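Complex shown without one protein chain; remaining protein chains in place.
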Amino acid sequence: MIDNFDRRDFLKVLGWGGAAVALSGCGNTSVEDGREIVTSYSEPAEYVIPSIGVYFNSTCAQCDAGCSIMGRVREGRVLKLEGNPDSSINRGKTCGLGQAGVQAHYNPDRIREPLLRSGDKGEAITWDKALELINSKLAGVKGEEVAFLTGGTSGHINVLLKNYLAALGSSNHYAYDAVSPSVVRAANKKAYGVEMPRLRLDKAKVVLSFGADFLGAWVSPVHFSQQYAQFRKGTRPEGRGVLVQVESKMTLTGANADRWLAIRPGTEGILALGLIHALGAAGMKIPGGIAQDYSLERVSKDTGISAEQITKLAALLKERTPSLVIAGSAAEGYAHGTQNAAAIALLNQVLGNVGKTVQFPAVVPFPQVLPTVGNRYALQALNDEMAQGKVKVLFNYGANPVYSAPAAMKLKENLGKVPFKVAFAHYMDETALQADLVLPLDSALEDWATSVPEYMAEEAQINIQQPLMEKLYPGTRGMGDILLALLKQRRADEYKGYEDFYSYLHSAVLQNKVALGGTGKDDDAFWTATLSKGLLKLPCDAGKISDKITPTAIALPAPFAADDAYPLQLIPAVSASLRDGRHANLPWLQESPDPLTTIVWDSWVEIHPKTAARLGIVEGDIVEVTAKNGSIKAQAYLFPGIHPDAVSVPLGNGHEAMGRYAKGVGVNVFNILDAVFDKGTGELAMHETRVKVSKTGKRVVIVKDEGSAGGQQMGRKIAARVTSDKVDLSGEV
Amino acid sequence: MYVGIVLVGGLNILLGEPLTMVRFLRFSVLLVGLCTAVAGHANTAQPITTADDLGPKVEQPIEFPHDRHAGDMQINCMYCHTYARRSIVSGIPPLQKCIGCHQSIESVRETPRIKKLFEYWEGSKDGTIAPKTPIPWKKVHDLPDFVRFNHERHIQRFYFQQEKPVQEVCGYCHGDVKTMTVARRSKSLSMGWCVSCHEKDHAVDAVSTKTTQGPNDCWQCHK
Partner (left out) sequence: MSVTNLLENWSQFRHKHPVGDQPHEEYKWAMSIDLDACTGCNACSVACYAENNLPVVGKEKYSHGFAHHWIRVERYWDADGRDFPDQGAQFLPMMCQQCEAAPCETVCPVGATNHTADGLNSQVYNRCIGSRYCEANCPYKVRYFNWYDYPTTDNVWPEPMNQQLNPDVTVRGKGVMEKCTFCVQRLTAAKSNARTEGRTVRDGEVQTACQQACPTNAISFGNLVDPEAMVGKQWMQQQVQLDKDKQAKDAEEAASKLRGYRILEELRAYPSVMYLERVRESAI
């Protein structure tokens, strides 16, 4: 084993035991002399002590929340990621997704060398050839015919990317994120003047969330989980906070609510206005004209939530201030999503929360590194351009639209109209498979980058991502290095001073040393300290959030009438671990049970027991979910946490590519979504697909963690619960 | 005997009888076939006590003379095995360390062993050894992979706290290395042998009369 061990300098290592134990698995069982070879460093680094892990700070790249991490590095290998306590975003904590970052790095299905399409196969070519090919393909192509598709980007990668497009004479940067809260962003901008205000769960006495899964998959889950822990403390001056969640399908956040309200899909805005009406009825002063038509009876009838419950909720909101109302992806996923989100923001304003629990966010004072956040509209725009044959060269970095675009968009077909497609990718995913040239990227644990998260906590920060170990494969390159090489093809003089992306970052940081808080410090010392901390905290002036009530005309449609052909609403659920499908190839996440259903390694259809009984469906039945644009077949799971008018299928599985752990697992619900768009923003409305569910006659045993008792405690005190009036939290430590 | 183990389940009563324990240990290994690669001589009975239980002679890439370094020159063991006081492993000295001294010791520069050493540092003339190649030393004291012996604890306890001479402390397990050229195992390193020392009373430091025994729970070494 040790004989085969890579002997590059960085790995010249191993004392007694050490990695040998791990690598050989279960090795010899007795004292054996002279069989194994001990390899020592030839020139050891000072900080290396064999068998002792050293931590290096970096930034998690598993989602766009920008948590700071520390990687435990031992004998040249990164073994585990922990949260960096210095970051005000995650304060030393991580989620399962973040933990699995090492599996993205060590994934056996990573692409290891540049591949050029040759028929159906990829042929390995050198980097020089690949870059030269790009250069030659761009010759004779007009600037506006070049497009760059990415996920959310930020930091200096974003700067180089924009500069490269500018050098090509193009402004076509499409940032696509299939599950981003883009409608809420727009509504927030209108109501508060900022897209992503700072939400103070820690200060709120009541949190009313309309389908925002802030503990699971929404915006910055680890940060909100930290806040949530504060919010739940009985020893807090405000007392233990109360969480009320309104949604049609129970999310992880909903499962933690003091009261979970199953609302008829799409009527979130009606409930928000109904609550304003009820607050007025309870004596709160409501600016004239708002929500007059939303009487208790009407709202109760439309939303399916009892009048008693609405009254109780209004009373709670009136009595316990400040509260915090959050609009999430369930509220925004309709053709009237903007209206829903506006109604919910209005409730926040009426309750006087703006300025108290909805605050102006910290902002990094360097506009060029600010994030370009992804949305769904970008993909539609690109798709239209491609359909019309206007795109001649397409670059794709970090997006997988062939997997995540609804079939109705015909994206794959339109991609075929682009003569030259380049994919910068870690794995052969569905989109990389369509590319003409695939350029393999370094993993996030091998690469340099800076990132600026969209959601900031109390401090503005620029996160540093740095290599935690030597590259696993010599044939991969960092995104920054590639962009720099491409820029050198266009603007050689401007970039000739930068040998690589590292030197670019180095000088970018040092040029702004004073603004970054390094006044009077030696350059080298400042740079080393920055890398050592893994983040730069920046002074920033707190802006003021607009707290005036903006009663814009809100037009909410009547709830959807029953449709005999397609009677059920399809809710594509964002799973906290698989998200938009980009993590489906990480085995820890596939084997980590879905928190609510405890299902692993598959997709499923959540259906309310009542609806299931009506349709004669029992657990494990393979059902066909048919929409106007196609159908999927998956196992049925009887789930009490869903509105009887809806069914839900999790997003993320159903890959046709992406390696051994993802391919062929479950079904892809993106495929069958209707192409319905939010009227306010043009975003794809994720929850606007109507379906019918029918049995196929097949049945399977669902693979799940839940026992045969189906999650019942059988009268034992196992997971115990107590009501707040029967417990004294004040003395707790 | 069997009943006692089954019911009490604790290790304490077993510890008084190392013979039994070792037999049980071997029993479990053979029965389960825990690992596929059981080495040939692991199956043959080994004596379990034994100060004179010499391990096999191991041929090393360079016949390193411990006797010159630790004996004649009186170099502290931890000058080369520098991690022993702060890590579970003692560490094989990096090539740089050997060269650090030997590049200024002209008198032995042309001896075969030192010439060989410099081949690893500078690369061999025939190109078979690249410059700065780590020397492929063979492990001499190679415990089973499920045993995690901690050098740091033993060095801290006996060398730093009890202030015993370093060669004596290292010698508890490694024997009289200063008389050897290439090191050779001279203790059995079986579990019974470890336990026989752990159950003795050892002074906590150089001056105190207070004594403690070594830990005797399994997780100290197996985890």
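Here the chain labels run A and B in written order, and each chain numbers its own residues starting at 1.
Assume contacts are C-beta pairs under 8 Å (C-beta built on N, C-alpha and C of every residue); 3 or more make two chains touch, one makes a residue touch a chain.
Nothing here was measured: the structure is a model prediction, and the numbers come from that model.
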Option touching the unshown chain, where A:Leu79, A:Ala307 or A:Leu370 are the choices: A:Leu79
Among A:Asp120, A:Asp493, A:Asp564 or A:Asp725, single out the residue that touches the unshown chain. A:Asp725
For the chain that's not shown, point to the residue among A:Ala61, A:Val102 or A:Ala449 touching it. A:Val102
Subunit B, residues in touch with the chain not shown (by the definition above): 3-11, 13-14, 24-25, 27-29, 31-36, 144-146, 148, 150, 152-153, 156, 215-220, 222-223
Tell me which stretches of subunit A touch the chain missing from the display. 17-23, 25-26, 29, 51, 74-75, 77-83, 90, 92-96, 98-100, 102-103, 106-108, 215-216, 221-222, 225-226, 228-229, 232, 234, 240, 242, 244-245, 250, 252-262, 312-313, 316, 472, 576-577, 587-593, 595-596, 598, 600-602, 608, 610, 640-641, 644, 660-661, 665, 701, 703, 705-706, 710-713, 716-729, 731-733
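In the analysis below, only the chains that are shown with their structure count from here on.
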Any idea how many Å lie between the Cα centroids of subunit A and subunit B? 50
Okay, in this complex, where on subunit A does subunit B touch? 7, 9, 12, 15-18, 20-21, 24-44, 49-52
Which part of subunit B faces subunit A closely enough to touch in the complex? 29, 34-35, 37-39, 41-42, 46, 55-56, 58-59, 83, 86-96, 120-121, 132-146, 148, 184-185, 188-190
